[in-house]
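Only one protein chain is missing; all other protein chains are in place.
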Amino acid sequence: MKPFIVVLLMVTLLTSCIAKTEVIEDIYMALAMAVDFKPTHDDEASLDRSRKGIDLTLSVPLYTADHKVESISFKESGITLKETISSINHKSDQYLSISKLGAVLFSENVLRSGIGEYAETLNADPLISGRLILAMTEGRAEHILQGDFRTNNQPVGRYLCNIVENNFKTFDLPRMNLHQFIYEWKGIGMDPVMPIIEISEKKATLAGIAILKDDSYMGKLTVEEIVPFTWMKKNTRNGSYVVRLPEQNTTIQDSTTRVRYKYLPNHNQFNIYIRVEGKLTKSDLSKSIELSEVRNAINKQFTNQCETVIAKLQKWGTDPLGLGNVVRSRVRNWDERIWKEQYPSLNIKIIVDSTIRR
Amino acid sequence: MGKQFDELVNFHSKSSDFVSVAIAVDESIFISYYETMVDSKSLLQDLFPVIVRLNGDKIEDLYASLPFPGKQIVTDTNEQTQLLMIGYILLSNRTEEACIAVQAVRTESRSINAPEVEFSVIGPKDALIEQLDTNIMQIRRRLPVPELRVTRMEIGSLSKTKCAVMHLEGIANPLNLDYMMKRLNKIDMDVITDSTNIIQIIVDNKYSLFPQFLETERPDRLAHVLSFGGIAVLVDGSSQAFTGPVTIGQFLVAYEDYYLSWHLGSFFRILRILSILFSIFATPVYIAILTYHYHIIPTLLIGPIISSRINLPFPPYLEVIFMELTIELLREAGARLPTKIGQTIGIVGGIVIGTAAVQAALTSNILLTIVALSALASFAVPIFHFSNTIRVIRYPFILSAQMLGLVGIVVCASFLLVHLLRLKSLGTPYLQPFYPLRFQDWQDSVFRVPTASFNKRPGAFRPLRKDRTRTKKPDIDE
């Protein structure tokens, strides 16, 4: 019996060569993907999405033996994402795999018409990472992938991810990736956001945050509004913030923020308490400043900024801060429908309390 | 001269090193011996002068007047032949069948040297040699108690190899001894030249790659195992003795561990376990990841890996097999050649072939590093046979990694685990102390506790007495 088993085992193992080998250097690994509408449809944003064609661009790194890398891109048009991805292989001399994707860029028009379907397709593929970064760009997304960046010997896809990740890390931004998108899109009382990437001076930059309602684009928050948005959404560490005083500007460093929410259903009021602790940047000028002056300036300036952001969000009727979710976790028998009706008229109050050290 | 003895002499005379001459004054005494087997110095200096001056016709008279210790009267022809063969001198007169056998065995052998296979930097520098009595002496000197029993036996219908089974009475489990004696008694083979021959005959599972007895050349290790209740078998003509029952934990023990402080000993043992795992799994995982699971590699690492492989014509598994075989070849060639040349081959081969293979795009330098490291790791195993096992066992893993990637590796590892679970040494589960789980035995397998705290014998030997100390440690407030 024993030799029989060994023979049988070897036979099955040999036949199982059918499991498709994907040797690392014999495939193309797309690191970034751009989704645009076909140029002819680009201006007709209201057109029925299902009849619109999409242009798909994949950025693939080509490594050479002398440890250099260049990026090439593959382009294909189609109707659905899945179909386009599989037909892009017609143009490729090696198997083109998308399971290492790090970033997907959508043009503003695509985002405006809703990306739920694309996100669902990407999320349903277990071989695609959930940390995939979804981002928006105002022009055509493919231009970013074809951009000529002075990267540090990095493929474009990786470079774009690094730009976003560096911003996340430095400013302690809320996470924005595929999982988080699905989480906030499907979750009740929340709406997703995503970073906006633009090219400026041969560099990719974070140009703001796109605010979505369900899965479609409503409007953007500018770079200046990112910090207030973040501080209202989550606790942060190691941030920095510019304070405008009457005579000069100064910066708060190593700031730690805490955010607390309080919902007062009887007054239809929602209080957001933000506590800021930070250190004044050392400079000759800052020595003369009174700390209490800075504190008051911060409180006022920050409250104003937050209120601007909140006003925008309420106007668009989206809830990327997840205030609805906060209420859901505190109130029994919470109804999302009623909340959505109330939200635009909700009285949201920002209370900032700052402690500044030298 | 008796008739039978005459026949005996005639029978042996067909060998040219057999000598049978009449000496003494009246040529009344015949002396017969194999000149290659007897010690000529004692023959000339001690024996001849006495024999020449002998007188008396009767064998008994002769016997009485011989002033030697190892003498006996032998009448049986078969016994006479046997004694001749092992270096006795036979004295006979013309009339009687009986003759006197005088021991004059040539006792030349090499002196006791430092262990070579199980080398240690510190600790005793003596190893077993090819002579049984000397070996027994070395062990008895370490365990000078009457409870250390030696059972002698002869194995091999042609080689008549002398074996000695040793155990400590009152500690060793009689079941184990019984097992061992039964297996040894059942051996039916013509020539036994080394202890490994015996091991291969008496193992529990002949198909297994894993050594099921612990071979050692260190008398201190033997004494140690005996004191735990193990059974040791020494074989004449073999500088390696073996002990049983054995568990996988014992193969991780280099005897030097006991001479180092326990922290170091434990560290080296854990290092050895890791090196075994690395040695088995490193190259298969490389194949699996590069052939199927490139997702696992961080994006930053993909660049260097692809760049180093971009011009290679082979898929990863051929590359790995090629490099693994090269290393095995270097090792094998180095082992067969004389020491000095062997070293040269190793260095030259390693450097030249390695560099050339990378430049000729036969392999990538990342793989070269991994293969070299895993070969190095396999040499960290202290027991030679086990280290060979580890080296060979990689190949099924490499093949299954090529077939099914990580799943293949886990399938292969599961087969290995089942095999190890089924394996027994002298009826003792091989995977002790991991399964059956005996946490107490971990103190001398996975790591090593301080010698003073190591006061219980390992359960794997099923010793009759567990305590190594005579007095118990006092409890709190005692």
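Things to note:
Lettered A and B in written order, each chain numbered from 1.
Operating definition for what follows: a contact is a pair of C-beta atoms (placed from the backbone, for glycine too) under 8 Å apart; a residue touches a chain by one contact, two chains touch by 3 or more.
The working rule: contacts and distances are computed from a predicted model.
Going by its UniProt record, the hidden chain of the complex is named "GerAB/ArcD/ProY family transporter" among "Sarcosine oxidase subunit gamma", "Peptide/nickel transport system permease protein", "GerAB/ArcD/ProY family transporter" or "XdhC family protein".
Of the candidate positions B:Ile86, B:Ala114, B:Leu277 or B:Ile296, contact with the unshown chain belongs to B:Ile296. Residue A:Arg131 is the one among A:Lys91, A:Arg131 or A:Arg244 that touches the chain not shown. Residue A:His179 is the one among A:Lys82, A:Arg112, A:His143 or A:His179 that touches the chain missing from this view. Counting the whole complex, the residues of chain A in touch with the unshown chain are 5, 8-9, 12-13, 15-16, 18-20, 126-127, 129-131, 175, 179, 182-184, 186-188, 190, 325-326, 328-333.
In the full complex, the hidden chain is touched by chain B at residues 292-293, 295-299, 301, 404-407, 409-411, 413-415, 417-419, 421-422, 427, 431, 434-437.
Quick note on the criterion: only the chains that are shown with their structure count from here on.
On chain B, the positions that touch chain A within their shared complex are 207, 289-292, 294-295, 297, 299-300, 302-312, 315-316, 399-400, 403-405, 408. Within the complex, the chain A residues that touch chain B are 2, 13-14, 16-17, 19, 21-25, 27, 29, 31, 61, 63-67, 69, 97, 99-100, 102, 127, 129, 155, 158, 161.
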